[in-house]
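Missing here: one protein chain of the complex. Every other protein chain is in place.
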Amino acid sequence: MPIIPLLFLFAAIMSGAGIAYFVGSASVIAFVTEDHARFLAALPQRVMGQLNVFAFLAMPLFILTGELMNRGGVTEALIKFSMSIMGRFKGGLGHVNIMTSVFFAGVSGSATADAAALGNTLVPEMEKQGYDKDYAAAVTAASSIIGPIIPPSVILIFYGALMNTSVVALFAGGIVPGLLLAAVLMVINAILAHRYDHPGGRGAEIPRFFPALLDALPALSLPVIIMSGILMGFMTPAEAAGLASVTAILVGWYYGRLKPHDILIALERTAVLTGAVFIILVAIATFGYLMSIEQLPQALVALIKEMDLSKTQYLLMLNVIFLFAGMLMDVKAALALLGPLLIPPAILLGVDPTHMGILIGFNLTVGLLTPPLGGVLLILATVLKMDYWRLVRGVFPFLVAELILLGALIFIPELTLALPRYLGLLT
Amino acid sequence: MDPINIAFAGPEDASVDGEYVFAKTFKDTIAEHGVDVTIHPNGTLGKEDERLDQTSQGLIEIDLGSPAVLFKMSKSAPSLYLPFLFQSEKQWDDVIAKSSILESINEDAAKYGVRVPGFNMRGGLVGIFTTDIPATKMSDLKGVRLRAQNGDQIKFFESWGAKGTIVSFAEVPNALQTGVAQGYFNPPSSAIKARHTDMLKQFTPLDAMPVARVILMSKDWYDALTDEERGWVDEAYDKALAANRAWSAEYGAAAINQLADLGVSVNPLEPGEREKFVKAATAIWTEVGDKDVIEKIQTALK
């Protein structure tokens, strides 16, 4: 056992060092203690090689699009439009919250961006109408993870790049599971609305449908551009993302909300965020290189062969592992670390790579809603200045429903694969 | 002698990967002298650029790489990969043996600490696959968008009246389905291995060139071997290369026969049509390759 690197790893984690830096430094120490120090010479090229990847191009551009959209008045227009459809029902604002997340998902690739945007706008509105804060925050959290399932999705781009799988097929694969997720959450919201007698319609001003639609059209045009462009094959995901960010500027200008200063901030935040992601990637690549030298992937494949698991058994095991990983780790770190090790054996056992990608994406985003380190929960607790554990309790019924849906997605691959197959994206 | 690391991009499967055949034969041969070889498949030690870099620093002793990494080091190398310059693997091997091209490539590669002893073959000759165009004449390809690996390929496609669009290999199925690309320029084995034959239903054999991958050795490592050790390495290399060629001949022949079973029609060119392709490509050879090197190759071919 490499005791020294592990001890340092523990110390660095507890000291509050960034994920990239504790993974990177512990790996470097392990290179030395395991007598592989000369291989450190490969690191500079490894940094370049990890980042200089065609499939990653779409990631910063979709982040930029989301940033521009958030600043450009899009959230309000989407809320109003959802209101005009669902506002009249019992628990209406809960439905509006979920529906807005569906529309938001078509623009943004991020659950935390969704949670922050709706936490700032819709939760205060729900409180005003008589929902208790815990519930309002819980619906916001639970529905935010629709974001990375319905394309565009940073996690799916990441998966596609790591596993050499078509991002387009993954995007098509996410649509039905994302809509199912929204439907399941709406059912839970409706049940809870009756049990707790949530307000519905009364007192609320329901915007008229057509004016609201008209107002939301520029915002809704984005998902249409992105989806049709990519799925019909007019553009690569990166091209669609580039075009989307330009469109986002135009839309923000149309709503009269986006100032040059906002664009600058959006650019800066995108750069910083991309950097935070990329440096984690570099650190994980350092660790991955050490494992490759030690031939760990081959050993793991041999071990899995020896265990003689069926396809379904291995898939279930994988889902449990990723679920726990999602609870403990940053989503991208978990994917970069475990993906290249654990996913290839599943593909060898006959799991479809696209199906796998959606399952892993779903799985890891559910981890954003679970303690101890649920990213969405942490952000909402900060934005709304509320107790973390109360939020955890509030999310629980939704979480159970999401896990049941995950089970359905595991056992019925067609839920994921029918659409990409219909579009002819799978061979 | 210290253990030798051989890295390559493909799977450890001798039935489909000629580079693995090379690596395995090398390993088995040199094992007779008690030398250990670790084979790193599937790009576990990194992508093409990274493996080149590690070979250059002596971290990997032998890397089986793509021609693109060779192009980065040597300006002579692209001239070897011009369509219709070589019509068979044998011609390729003859030119390498007779001409001084490998020496000039090695002069360039030495600056990076790399030695290039030769090339592995992937089996089969390059032709054109399309989704639905049974091309038997060059004019059948007019305006057809073919997937290209790089800008140079686009130039050749355009010389034949076709069009090119650069698409990464992972997105090829999507590009074919959506019509972004209508076909590509590859040997039968590529389409079979990647299971693109579900969409690519037409193949026109052009015999445009063999598919050669490059073998890279760490120069520091090779130069530091004793004469006896170098003898073992050279012997293992020769046997491994011969095994690759034997595999390649068999696999290349089988692949084109397999196409029919997979529902792909093979459409031979009409008489006189291949000459048209050759003429158009030859006219722009010097735009992509180096004039002197091309002349050297042609002299060696005679």
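Read from first to last, the chains carry the letters A and B; within each, the first residue is number 1.
Throughout what follows, a residue touches a chain if its C-beta (ideal position, glycine included) is under 8 Å from a C-beta of that chain, and two chains touch if they have at least 3 such contacts.
In this text, contacts and distances are computed from a predicted model.
Student: Which of "TRAP transporter small permease protein", "Cyd operon protein YbgT", "Beta-ketoacyl synthase-like protein" or "Cytochrome b" is the UniProt protein name of the chain not shown?
Tutor: This omitted chain is identified in its UniProt record as "TRAP transporter small permease protein".
Student: Consider the whole complex, including the chain that is not shown, and state which of A:109, A:160, A:174 or A:297 touches that chain.
Tutor: Only one listed residue reaches the unshown chain, and that is A:109.
Student: Looking at the whole complex, which of A:217, A:265, A:296 or A:323 touches the chain that is not displayed?
Tutor: Of these options, the touching residue for the absent chain is A:265.
Student: Would you mind spotting which of A:79, A:123 or A:277 touches the chain that isn't drawn?
Tutor: The one listed residue touching the chain not shown is A:277.
Student: Please identify which residue in A:87, A:345 or A:375 touches the non-displayed chain.
Tutor: A:375
Student: Check each of A:13, A:320 or A:347 against the chain that is not shown and name the one that touches it.
Tutor: Of all options in A:13, A:320 or A:347, contact with the hidden chain holds for A:13.
Student: Pick from A:148, A:297 or A:353: which residue touches the chain that isn't shown?
Tutor: In the complete complex, the chain left out is touched by residue A:148.
Student: Touching the hidden chain in the full complex, which residues of subunit B are there? Just list them.
Tutor: Residues in contact with the chain left out: 53, 56-58, 68, 71-73, 111-113, 148, 150-151, 154, 158, 163-166, 220.
Student: Considering the whole complex, not just the chains shown, which residues of subunit A touch the missing one?
Tutor: Those residues of subunit A that touch the unshown chain are 8, 11-22, 24-25, 27-29, 40-45, 47-48, 51-54, 56-57, 59-61, 63-64, 66-67, 70, 109-113, 116-117, 120, 148, 154-155, 235, 238-239, 241-243, 245-246, 264-265, 267-280, 282-283, 286, 330-333, 364-365, 368, 373, 375-376, 379, 382-383.
Here is the rule we go by: only the chains that are shown with their structure count from here on.
Student: Hey, which residues of subunit B end up touching subunit A in the complex?
Tutor: Touch residues, subunit B against subunit A: 38, 40, 42, 44-47, 49-50, 53-54, 57, 59, 167-168, 170-171, 173-175, 177-180, 195-196, 198-199.
Student: Provide the residue numbers of subunit A that touch subunit B in the complex, in ascending order.
Tutor: 38-39, 41-42, 45-46, 48-49, 52, 54-55, 160, 164-169, 232-234, 236, 289, 292-293, 295, 297-298, 344, 423-427
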